[in-house]
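Part of the complex only, each chain left as placed.
Labels run A and B following the written order; every chain starts at residue 1.
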Amino acid sequence: MIFAKVVGTVISTQKDENLNGKKLLLCKEVDHKGKPLSTYHVAVDAVQAGEGCFVLLSYGSSARMTESTKNAPIDAVIMAIIDDLQITHSTQGRK
Amino acid sequence: MIFAKVVGTVISTQKDENLNGKKLLLCKEVDHKGKPLSTYHVAVDAVQAGEGCFVLLSYGSSARMTESTKNAPIDAVIMAIIDDLQITHSTQGRK
């Protein structure tokens, strides 16, 4: 899963019928500290993520494993809102 | 899902039988503002996207989740035409 911040909404009228009622959110990828990276993703919201939220995105077939996304032609889902990260080990050097 | 603009059509006579009747569109990846990026994708059209349209592409097994693409050996589908993007949160800085 990757980190992202919800920054907007995608409006679409003409879309596959399995997308009806699903919220397509514009997400900006961020690093684990919340610092913005350059990539944007569009993901379906499965956890009522408000805009500005720091979230986790899951990709591929796994994106269809939530109640609201099953059978939909979507490849990214917001499946968790992040409360906090606890970094307990040095991120430098060998094991 | 990623953003793209439909820029052309791919013509193929000799193809897998599950592709018969499907429209293969040439799409140029764009950023969330519609600015062209360098990558091209070929995707099947599931939403009657006209050429020039600003669309969303879904990748992988998810591309087979529309009525018109199920069981086809294709890994990208146009599943929504974008009307508008509402950016409601700063895309800079932390949460």
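What we mean here is this: a contact is a pair of C-beta atoms (placed from the backbone, for glycine too) under 8 Å apart; a residue touches a chain by one contact, two chains touch by 3 or more.
Just so we're clear, the structure is a prediction, and the values are computed from it rather than from any experiment.
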Subunit count for the whole complex, all chains sharing one sequence, 2 displayed | 5
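The rule is simple: only the chains that are shown with their structure count from here on.
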Approximate Å spacing (C-alpha centroids) for the pair chain A, chain B = 19
Touching residues (chain side chain A, partner chain B) in the complex = 5-19, 24, 26, 28, 33-36, 40-43, 51-54, 60-61, 63-64, 71-76
Flag every residue of chain B that touches chain A in the complex, lowest number first.
-> 1-3, 31-32, 46-49, 56, 58-67, 69, 77, 79-95
